[in-house]
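All protein chains but one are shown at their positions in the complex.
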Amino acid sequence: MTVLIALLVGLALFFATGLAARVALQAGAPAPLKPLFRDMPLTAAFGLAVILFYILVAILAPVLAPFSEHEVLGGQYLPWEAPHYLGTDKLGRDMLTRLIYGARNTVGIAFATTVLAFVVGSILGIWAAVTGGWIDQALSRFVDALMAIPALILSLLLLTIFGTSVLTLILVIAAVDATRVYRLARSVAQGIVVMDYIEAARLRGEGMWRLIRREILPNAMAPLVAEFGLRFCFVFLAISALSFLGLGIKPPTADWGSMVRENATLITFGDITPLLPAGAIALLTVAVNFVVDWQLHRASGLKE
Amino acid sequence: MRDIWGMIGRRLLLGLLTLFVISVVIFGATELLPGDLARELLGQSATEETLAALRDQLGLNDPAPLRYWHWLTGAIQGDFGVSMATKKPIADLVGARLGNTLFLALYAAALSVPLSLALGVMAALWRNSVFDRASNALALTSISFPEFFVAYILVLWLAQSGLFPSMVRITPATTFGDRLYMAFLPALTLTLVVTAHMMRMTRAAIINLLASPYIEMARLKGMSPLRVVLRHAVPNALAPIINVVALNLAYLITGVVVVEVVFVYPGLGQLMVDAVTNRDIAVVQAIALIFAAAYVLLNLIADVLSTVTNPRLMHRR
Partner (left out) sequence: MSDYLTRGGLSRRSLIKGATALGAAGLILPAGVRRASAEPKKGGVFRVGIGHGSSTDGYDPGLWDQLYVQTFAAARHNYLIEIGADGNLVPEIAESWDSSDGMTWVFKIREGVAFHSGKGLTPDDVVASLNHHRGEASTSAVKPYFDAVTDIKADGQNVVVTLNAPNADFPYLMSDYHLPVMASADGKIDVTSSDGLGGYIVESFEPGVQATLNRNPNYWKSDRAHFDQIVLLSILDAAARLNALMTGEVDTIDQVDPASIGLLESRGVAKILSISGNAHYVFPMDARAAPFSDNNVRLALKYAFDRQEMVDKILAGHGSVSNDNPIGPANRYFFAEMEPKTYDPDKAKFHLKEAGMETLEVTLSAADAAFSGAVDAAVLMSEKAAAAGITITVDRVPNDGYWDNIWMKKPFCASYWGGRPVEDQMFTTAYSAGGAWNESFWDNARFNELLVAARSELDDAKRREMYHEMQHIVSFEGSTIIPMYNNYVMAVSNAVATPEKISNNWNLDGFRCVERWWFA
């Protein structure tokens, strides 16, 4: 019964947010963008609203949070009541505050990592596919070798060797992720490279960079964008798995992945505390992918 | 067809090269890690003197290149040596665990691949429908929780009620049916973890083609949407789909440490983490090579299949 009510409330919230976001975006957008938002499906509007909300929370974290990020305020696992609206965590820190700061830390790091992985991975992948020959072979074999080592083990090795500052964390996860992006980008680009219009472009004497940017990238965008949505959430999971091994974002910095891990045993007893940070990650993932789907649909040129 | 055989031959040779590169990378990385086998075996309470004695006994005092050379010459002759920590032949140590790992990977693949392909095709067919949105949101939600979290929730719902066991205990006497029953929760966890990726890629690859002129043509001929998708879109969308499936299969074999830990499943992943923690390089190398071989083979198969489905790839300059 509770599940059903929660589901209904969730659905209602979803529609309300979606509709409100669509109206607001349409009203607020500059004239040339208005039609874009008018045809936007509800899911995408909802996704955009959630993403905007997260960005807002991340930027305004110090203003919104009722307490400071890592101050110990009271007993552990206090109930949900004022002034701790979501209770306290194991050490007696305010859960709501930790969640709000988590938005800033986790989302920021995950976004930087994903973007880095995509820029490096897709450029190298497409370049390898276009160039072919020994460059392609050398790069692909190297990436194959890296990919053949399980990601968690590779990250463990690299982070243990290079240390665990936030920067190395971003670089290592991006490097591991870039191999996956490379592979996808290369295989997609390979399908495009054999097309006639690429042949034509080559004959026109287009340079490599222009070929990639003008001819291949637009046609390879769809699967890459779809992948971006998923990779983004894989980064959260990677950080969470690494914090399981003691290698994630360092305390006392609030981070959703570690927060899930810290409270995970409580799930065994049906306690929903760990659901909060996990839910925050899930909501963002779903939202990002809704927007990605919308863009995908537009890029495909389908009109229905 | 001959070209394909040539390609397979070349790729197998390259695969061997990849394996060699991996063995160097892994050996080098484990060398760079702080600590060594002797320290890990003796633990916190070891004194320098005891450490020295054990290092000497284990042959850890030889220079690294020499130790790598010894390992390599042995491995080429098919002798992966003995575990430095337990003195057991690597084959014995790894054999049973490899079987367990493959069993779980195949089990999860048998559940997830048909499911995600079917869901992906249906989502593309009825794109933007409630079904599309709902299956999408569900898959995304399941994928955005950490694996251990999904596992704990499944245990809470399905094991605490007594439907399935919360841990897997495989003995030589375990029958195949029992295995399927006991390993159901880990397989289901993995299914939930990999389905979204494959399903979304299937959907995206198909939708990407639906605006192509030849699809338009087929539609104008009056073909049913299902036929259009199955006959015309799917075959051309196969390359990325096959790739993502191969990637996920490789993940099911190599990346399931966390699920193994939660369900106490004696697979290779746990053994490898143990071996890395213990700096038992011979075992790390053997498992890394098994993982790598699985990965190389799966990718080779994926590439061959992609080439077969898109013959244009054969004639590139």
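The letters A and B name the chains in turn, as written, and every chain counts its residues from 1.
Here is the rule we go by: a contact is a pair of C-beta atoms (placed from the backbone, for glycine too) under 8 Å apart; a residue touches a chain by one contact, two chains touch by 3 or more.
Note that the structure is predicted; figures quoted are calculated from it, not measured.
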Problem set entry | Displayed chains contacted by the hidden chain, counting the whole assembly | A, B
Seminar exercise, completed: Cross-chain touch to the chain not pictured, restricted to A:Thr17, A:Thr160 or A:Ser187, is A:Thr160
Exercise. Which listed residue (B:Thr174, B:Ser212, B:Thr277 or B:Asn310) would be found touching the missing chain in the intact complex?
Worked result: B:Thr277
Problem set entry | Contact set of chain A toward the excluded chain (per top definition) | 70-72, 75-77, 90-92, 156, 159-160, 164, 245-247, 250-252, 263-269, 271
Exercise. If the missing chain were put back, which residues of chain B would it touch?
Worked result: 33-36, 39-50, 53-54, 57, 83, 85-87, 93, 96, 148, 152, 155, 159-160, 162, 165-167, 169, 171, 261-264, 266, 270-271, 274-278, 280, 283
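Everything that follows uses one rule, which is that only the chains that are shown with their structure count from here on.
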Exercise. Can you list the residues on chain A that touch chain B in the complex?
Worked result: 41, 43, 132, 137, 141-142, 144-153, 156-158, 160-161, 180, 183-184, 187-188, 190-191, 193-195, 222-223, 226-227, 229-230, 233, 236-237, 240-241, 244, 257, 260-261, 264, 267-268, 270, 274, 278, 281-282, 284-286, 289-290, 293, 296-297, 300-302, 304
Seminar exercise, completed: Within the complex, chain A is touched by chain B residues 14, 17-18, 21-22, 25-26, 29-30, 32-34, 127-128, 133, 136-137, 140-141, 143-149, 152-153, 155-156, 196-197, 200-201, 204-205, 207-208, 210-211, 239-240, 243-244, 247, 250, 254-255, 257-258, 269, 272-273, 276, 288, 291-292, 295-296, 299, 306, 310, 312-313, 315-317
